[in-house]
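Shown below is the structure under consideration.
Yeah, one chain of the complex is gone here, protein chain that is, but the others are all in their spots.
And then chain A:
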Amino acid sequence: MSERHDNSAAKSAILGKIRRSLASVSEGADPNRNEARQEVQERLASRPKGIVPKRAQVGHYEKVAMFMDYAERVSSTTARIGSYDDLPGAITQYLREHNLPQAIVMGEDPRLKAVNWRTEPQLERTIGPSDGTDLVGVNHAMGGVAETGTAVLASGPDNPTTINFLPENHIIVLDANDIAGDYESIHDQLRDMSGVAHMPRALNMITGPSRSGDIEQKIMLGAHGPRAVHVIVIG
């Protein structure tokens, strides 16, 4: 792309320096790095799991409770409802309680699309990404992590990334069955049967509303992202 910069020459130079430095400490080092390559392939294939905290290794009921507890500790608010039928009512109630207009922006997530929104006719819904003028955005999470109250959202037309960051208020919908104990379980869901990870363009792991401590190290909510995060757990 650049006339001045020869990318493959720079790559060879850097990799060459790395190999020379590493070879200086290992006797009879193989310049082709065949052994190293094999070790790397083995490690990438076996993907050993690290240490999963004990607190994350509990039953479903405890996981859901733990998720909500940790989410609230980081200043998210939470609600739990029985089914998707109750979702429109839960959203309009949240909007009323926070003096917000009955209007949301949301993506094309099939689980949200299937909801009967006519039960709350006053709720105005815009479908698509956020352009920064929306006060409230609604996204469906692909999962939750109980050990830190983290919601995990995947980019795409179903749940546009801009909705996670631009509206001042972010409502995250999460199926209780998708709450895992640990991060590893969520990352496992991204891999296919042969173990290959299929990443969305952006995977957002969100733990509470945006904040900054950059003025005299005092934490303030609502830095550049949402000032409020409300998680509605279904089931």
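Note that in this section a residue touches a chain if its C-beta (ideal position, glycine included) is under 8 Å from a C-beta of that chain, and two chains touch if they have at least 3 such contacts; residues count from 1.
Everything below uses one rule, namely that contacts and distances are computed from a predicted model.
Engineer: UniProt names the one chain left off this complex as which of "Sugar ABC transporter permease", "Formate hydrogenlyase subunit 4", "RsbT co-antagonist protein RsbR" or "L-lactate dehydrogenase complex protein LldF"?
Structural biologist: Checked against "Sugar ABC transporter permease", "Formate hydrogenlyase subunit 4", "RsbT co-antagonist protein RsbR" or "L-lactate dehydrogenase complex protein LldF": the hidden chain maps to "L-lactate dehydrogenase complex protein LldF".
Engineer: Over the whole complex, note the residues of chain A touching the chain we left out.
Structural biologist: 1-2, 4-5, 7, 10-11, 13-15, 17-19, 21-25, 33, 36-37, 39-40, 43-44, 47-51, 53-54, 70, 73-74, 107, 128-129, 132, 147-150, 155-157, 160-162, 164-166, 182-184, 187, 190, 197, 199-218, 220, 222-226
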